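Here it is, the structure, as structure tokens.
Missing here: one protein chain of the complex. Every other protein chain is in place.
Each chain carries a letter (A and B) given by its place in the written order, and its residues are counted from 1.
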Amino acid sequence: METKAIPQQLPPIFSIPFFKLYFRGISQVMFQVNAWTGIFFLAGIFYGAYTSDMPAVAWGAVVGTFASTITGYLLKYPVDKGTNGLWGFNGVLVGCALPTFLGDVPLMWIALILFSAMTTWIMVGLNHLLAPYKVSSFTFPFVLITWFILMAARIMQGLPDMGLSRPELPSSVPFALDTNFNNLLVYWLTGISQVFLINSWVTGVLFLIGLFISNQWAALWAAVGSAFALAIAILYQCNGSDIANGLFGFSPVLTAIALGTTFYHVNWRTAIWALWGVIATVFIQAALDVFFAPLGIPTLTGPFCIATWLFLWPHLHLDKKTLQG
Amino acid sequence: METKAIPQQLPPIFSIPFFKLYFRGISQVMFQVNAWTGIFFLAGIFYGAYTSDMPAVAWGAVVGTFASTITGYLLKYPVDKGTNGLWGFNGVLVGCALPTFLGDVPLMWIALILFSAMTTWIMVGLNHLLAPYKVSSFTFPFVLITWFILMAARIMQGLPDMGLSRPELPSSVPFALDTNFNNLLVYWLTGISQVFLINSWVTGVLFLIGLFISNQWAALWAAVGSAFALAIAILYQCNGSDIANGLFGFSPVLTAIALGTTFYHVNWRTAIWALWGVIATVFIQAALDVFFAPLGIPTLTGPFCIATWLFLWPHLHLDKKTLQG
Partner (left out) sequence: METKAIPQQLPPIFSIPFFKLYFRGISQVMFQVNAWTGIFFLAGIFYGAYTSDMPAVAWGAVVGTFASTITGYLLKYPVDKGTNGLWGFNGVLVGCALPTFLGDVPLMWIALILFSAMTTWIMVGLNHLLAPYKVSSFTFPFVLITWFILMAARIMQGLPDMGLSRPELPSSVPFALDTNFNNLLVYWLTGISQVFLINSWVTGVLFLIGLFISNQWAALWAAVGSAFALAIAILYQCNGSDIANGLFGFSPVLTAIALGTTFYHVNWRTAIWALWGVIATVFIQAALDVFFAPLGIPTLTGPFCIATWLFLWPHLHLDKKTLQG
């Protein structure tokens, strides 16, 4: 994730500068360090959550970011990680995911707070594991923790699993998809909104604006990533309703930003690399959909993590920014 | 695992000092280096196995410990590992697990000997993998090997799989649990006995005594771990019959000992950490129950390994014993 030179001391909790750090945490989901970007992202989450009558998702995002950020304070982890927002991005995603898939009951909120907080040290641990390979754990702390909770919810009566699919053996699914231009536009933007588990093209637009404020290349690559993933998913005729709901788009969006601009310099060579990464992400998305079908568990951003690692590890000894030796 | 200063030469096989080393191996399952502890553990195994009419489990434990310990001799692995009992703890668990889940036939005993022996070098290998991250492989060599054998038994007619559950898609299960005080006491102690796959509250008492002899904090944390896990499992309304059989207790018992006293100094700060680890272990237990449902395979102590790694990795660069920088 990108870093900026910032004062090396943490602001008091709930002060104004604290909220700068807080919103930076939300922006880090798409590799940005920009409080305004975070505000646009949270606005998009609120819009999408309220228009689909799931306000708990929005408030989950707010609470999850607090829990994981404050955990960084309490555990006295390195200050620069905190000021760059690295304590918030896994927490906000746990906060979005739990109310999306589970019932809005007190036990869900307790789990949401406990496990959002936990992402902060899981991240530190997984980053230690990955440090020798010069990559970070991305959103995988969120992915791993949420996989555990959602699987657990299958047998915990205290966590109603009404938002999860029914477990079933994988089978081929109808492609049937309405591909007129307007619909394609909606699928494309929804792919971007699904990064935060939101199903709304308006939210997709808000996310693009938020990205654009911070880094124009990131906005471009998010847009290209979702569009190219949509094209591949249609070409290979994946599950039509998943395509329409943007579920083949959100992981490729993150892969595209990561490979297209965050970890490599923008040029034609790295652009081809990033597009190839998007193709891989679409296949890994479909593969993990199948892998988790018997459990009825969503892939979350697992496909992004796997694909991006696979496209960064080979160049451990190169100047990654240019893909040259 | 803890170590003591001990003579740096291996005793002859089947000599009296050999049995000291042998029983230390059994005690290492709960991180102790104490032959008396191992004797109490084995006594508990024999009591539980014979009272539930499964004597093969007890003799499996005896044989498995021999196979894995003698393998350390034959492969000439470092003497101090052997004298500290690190060659025995995976073997004894393979020895308990195979007769628990598979039929008592000669081919099962051949597999038991071959794969108990194998745990000794699998452990050395996995410890190499984990060395840079300053954790060891815990009971994971046993877990991995036993997962392989039990899955294989599903299609090996030579290994009758009568002790395994039927493979089925995960579904929610009734919580229905009799929670009067006497029953809770039984569940709590059974959670401790299940560390060695034994379903008996008396065995749980013998295990606590064995621990107490070696390390009072370990006994306390085993007791607290099982009790707190029981509370969490009831709060979140997990599978009632699994709770009653102690199946939500045994992994948290190990997590609690590991985090509460073995790898961190005992203090309030680390106590909170250990309790949090217990919560995570219960969720990971439920998650892996679901993950393995379509295969009908038990989780073994996998949840303990995963949770404890996740709670040790972040503090790679700290003085772990105090959780301070």
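Keep this in mind: a contact is a pair of C-beta atoms (placed from the backbone, for glycine too) under 8 Å apart; a residue touches a chain by one contact, two chains touch by 3 or more.
Note that the coordinates shown come from a computational prediction; the quantities given were computed from them, not determined experimentally.
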Which of these touches the unseen chain: B:Ile149, B:Leu197, B:Ala218 or B:Ala286? B:Ile149
From A:Leu10, A:Val33, A:Leu164 or A:Cys238, the answer for touching the chain not displayed is A:Cys238
Can you work out which residue in A:Leu144, A:Ala219 or A:Ile279 touches the chain that's missing from view? A:Ile279
Hidden-chain contact residue, picked from the options B:Val94, B:Val124, B:Ala233 or B:Val282: B:Val124
Which parts of chain B face the unshown chain closely enough to count as touching? 75-76, 107, 111, 114-115, 118, 121-122, 124-126, 128-129, 132, 147-149, 151-152, 154-159, 161, 167-169, 294-296
With the missing chain put back, which residues of chain A would touch it? List them for me. 132-133, 169-175, 235-239, 276, 279-280, 283-291, 293-294, 309-314, 316, 325
